[in-house]
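Heads up: the structure comes next, in structure tokens.
Of the protein chains in this complex, one is absent; all others appear in place.
Our next item is chain A:
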Amino acid sequence: MMRHLISAADLTRDEAVLILDTAEEMARVSDRPIKKLPALRGRTVCNLFFEDSTRTRISFEAAEKRLSADVINFAAKGSSVSKGESLKDTAQTLEAMGVDAVVIRHGASGAPYRLANSGWIDAPVINAGDGTHQHPTQALLDAFTMRRRLIGPDAGIGQDLSGKRVTVVGDILHSRVARSNVDLLHTLGAEVTLVAPPTLLPVGMDSWPCEVSYDLDAVLPKSDAVMMLRVQRERMNAAFFPTEREYSRRYGLDGDRMAKMPEHAIVMHPGPMVRGMEITAEVADSPRCTVVEQVANGVHTRMAVLYLLLGGNEPAVTHARTEEGK
């Protein structure tokens, strides 16, 4: 297993499947009355969040606590960062306090890579989202959700997503979720199609391992999963699209469009959703929409990542039984 998790592109197929399988074990533990594992007892994990985030931070914190880690939360607001302290100094200060792993969210693309590769600190680094670059645990939880829904919790063990057709719709240009998903889904054998107005697709993406379409209606009937990305209203002011309504008409998912999807196909969203913009309430609240499941799966997947990066070689479930027996 790798030392850091910086980019979904760094994962091999076998590593990714191992994480998904481990997450499945973690999910089973979560169904038990006592959800806690002792795997990271005595280890300290710091959640270093330089950018506002509620769900990702809480998800990591829940994962860390269920693995019995000690958790330090660091949010940039009201911290020394606002007084001009550098990323390097902040990280070194935290490491000096005895942090065993750093989970970092940062507005600057590449900040986790710099933290892991500049010799500033020794601790493993987990990227919880950097700028418009990567958000690997989001891609892992999305893949986990797809595998569970499209193959099955048990049938999925050991499997990748070969042959599954995944459509990602929305602001690809500014999306770390899209980049991570393209990388990981490709590694797992899925066929990815990105759908967006041309203004929200990056120049230079021709070599990405995916298809691109400007026509959502044409792609929907051929999709096993449709992932809607949040589109920020302020993009309109920078002329990425004319109006909110035009965006919704061309690229939003409503009930009529959802009806064009195959019966088994699911609707996903990394959250937070902008209801009425990229997704209507009818779709968001339908049983085909996995947004709440994704949140639960996020905890299982992050437990798996933390366990595999920090927990050593002992199998997770052995610990689980020991804990339960006590």
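We take it that a residue touches a chain if its C-beta (ideal position, glycine included) is under 8 Å from a C-beta of that chain, and two chains touch if they have at least 3 such contacts; residues count from 1.
Criterion: contacts and distances are computed from a predicted model.
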Absent chain per UniProt: "SufBD protein", "GMC family oxidoreductase", "ABC transporter substrate-binding protein" or "Dihydroorotase"?
"Dihydroorotase"
Full-complex touch with the removed chain, picking from A:4, A:43, A:114 or A:257, is A:114
Out of A:4, A:176 or A:300, the sole contact with the unshown chain comes from A:176
Residues on chain A facing the left-out chain by the touch rule are 86-88, 106-111, 113-114, 117-118, 130-134, 176, 179, 202-208
